[in-house]
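Reading through the structure tokens given below for one structure.
Missing here: one protein chain of the complex. Every other protein chain is in place.
Order of writing sets the chain letters: A and B. Residues in each chain are counted from 1.
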Amino acid sequence: MKTPIQIRLNGEDVAAFADGGANLLDVLRESIGDLSVKGGCWQGTCGTCTVLIDGAPRLSCVTLAESCAGKSIETVAGLRRGPDLHPLQNAFMERFAAQCGYCTPGMLMAAKALLDRNPNPTRENVVEAIAGNICRCTGYEPIIEAVLDAARGDSRRRA
Amino acid sequence: MLELRKDIFADERDDNLKEVGQPTQRQDILGHVTGTSAFYDDHRFSNLLHLKILRSPHAHARIRSIDDAAAVRAPGVKRVIRAADVPVNLNTLLSLIQFGKDDEPSLATDVVRYRGEPILGIVATSERAAREALALVRVSYDPLPAVFDVEEALKPGAPSVNPTYPKNTFEYHGKYDHQKLRFGDVEAAFTQADVVLEDRYQMSPIEHAPTETNGSIAVPDTNGRFVVYTSTQGLFFSLDTAAKINAMPSNQLHFIGGTVGGGFGGKVDTLTEPLAILAARLTGAPVRYRLSRHEEMQFGSPRGAERIYVKDGVMKDGRIIARKVRAYFDSGAYTRLSSYAVVKCVAHIPGPYTIPNVYADVFCVFTNRTPATAMRGFGVTALDFALECQMDKLAVAIGMDPLEFRMLNAYRDGDMKAHRREAKNCALIECAQVAAEKANWPLRDEFRRMSSRTGGAKAHADAGAVRTVAPTPTAAAARTAAPQRVPYDRSSATAPAHTAQPPTPPRSPPPPPAPPPAGSTHGAPRFSSVFGTRRR
Partner (left out) sequence: MTITVKTFARLADAAAALASERGARFMAGGTLVMRAVNEADPAIETIVRSTDPSFLNVAVSSGRVELGGGVTMAAILAERELAFLHPVARVVGSPALREAATVGGNLFATRGDFATALLALDATVMLAGGFGQRELQLDEFISRREHGASLVLAVAFKRPPAEALRFAKVTRVHPKGMSVLSIAAQLPLASGRVTGARIAYAGMAPTPLRAKAAERALEGRALDAAGIAPALAVAADGTSPADDAIASAWWRREILPIHLRRLLLGANYA
């Protein structure tokens, strides 16, 4: 018996049928087809699967999908407005804040959660905001700089 | 901020480069920040099946029996894959370049040799169904004595890990149980040295822990081929390995990858593709074989642990005159790429330093651990850790600045390396000078004036100076190299000797310089550590 789930994903109403006990990450990727969300551990420890649920950062791999019924979910696929990228996306590109790119969707959502609540974060705020997101490539510094740039509205190309 | 020191080696540089040296955006970063870069799992199929593997809980055990009857009948199970189903169930990765003997099964047959070794596969309609079916498989084991330490593994009577290599070492060229490097006479040099320093270095295995675990999806294609989406770092390498194990012509496989969610060397072992393809052949459906995070830690190959003994002889004036290395690579239960790692390690000894007497023995050892693989600086990084720790200790022992100590001993153009090749395009000195400048690390004038292009053997030969390259080692008379460069005058320095040294015996006159190495001739036999002697 599959469970019907209806959510608001990146501003659009979408629905899917999910197995009982399915987690949100699997429903987003497998049933709804939003492949912008990635899975790293399926244990709730690496942060790769971070999405926003009603504005709050959440680990989709340990979130029961049906508990999200009627809620508003944001993923990386919904960050850009048509052709225009979100300031975070521009800042990440300019600061070389991604190498393999696998942690990037989760990082962007964790950063967005921060900036939506605190538009003027300190460096310490940024470090804490991404504390739950593991990156194995960049060493984190470019990511922190990118988030601070985006907060400052500063996404000019750097030499 | 990227700074290019074009003033260094300026006369060798043809500076008409437009892209090199300019920062540029990665061509894939737009895909990364929009979540559209396609990793192997970013493809959907309506009838996707899931392959999960039963793994050995023992480091070493005989498999007495496997009862999978309940698993076969379990809900959602489409196929159980057993060892007998694997067309070519013994392989070694470097068989693709005829290096090494096939030693590793894709699914264990009678013996398991490391914890996590694959024994059996279940293909089911969901991951959950596959996991639940795995729990129904009954395997009975007879545990066997296991060995986890590289030196223990080489002692007589140690448990034999890998039947292809019963003495627990890889065999080079069919008969040598280790790789050797010989240059000069280290034992004689140790008697001459002012200080002899010996130490042991141990690395742990290191898990790459990429955020994306190893995995692949094999999809039957319309024309009887298979499309394989994979996380591999080496598409063609993995394709050929999978073709061999599946006894398929390689033109029946189409590997698609390229976006790897973190590799660092941990996605070169072709861990998932062969069985994913087999599962797709046996079921006629697309099959995903994805490692869980736990499997990535336990079964995913780590950087191999290494144990390295280094014994150095150094003069009070700063010259290292002897370096002796004995190292053991822990390959785990099977060869994979460790045989090659050892070759690379030996090729790097004694580090980027001109040392006239070098001796190395490096072993590729089998233990009952997870088979090891490459990781960033494969074969070299751990050795460098050991060597550079030694360099610091030696500098302290003779009371010399550690940076100046390295510069003094660095290769210069024309120096003869222990591998009997001339050092070329050396730049360690210049790098050290710039690093010192950036770090405000004081260097004496003489060191700020040093150059990789002067003071080497070639420069001395050109200037008519006599330069010794010691021939093959014999006993007796000290044959340390004549001073190769301006000696560092530290006659006032008192350095603590680590071992009591006998008085220096009188030196015999240096033998005439060795002829320069012959240039490569097409068709001439050449010896390669990997391929042995063969004609080009």
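Here is the rule we go by: a residue touches a chain if its C-beta (ideal position, glycine included) is under 8 Å from a C-beta of that chain, and two chains touch if they have at least 3 such contacts.
Remember, it's a predicted structure, so these values are computed and weren't measured experimentally.
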Taking the full complex into account, find the residue in B:R128, B:H254, B:R326 or B:K393 that is in contact with the omitted chain. B:R128
Missing-chain contacts on subunit A, rising order, are 1, 3, 19-21, 23, 42-44, 47, 50, 53, 56-59, 61-64, 66-67, 110, 113-114, 127-129, 131-133
Contacts of subunit B with the absent chain, listed as residue ranges: 75, 127-128, 131-132, 135, 292, 294
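We take it that only the chains that are shown with their structure count from here on.
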Contact footprint of subunit B on subunit A as seen in their complex: 19, 30, 33, 35-38, 40-43, 45-46, 48, 75-77, 79-80, 85, 88-89, 92-94, 96, 98-105, 108, 134-137, 159
Residue positions on subunit B within touch of subunit A in the complex are 1-2, 23, 25-26, 28-37, 39, 42, 44, 126, 128, 208-213, 259-264, 292-293
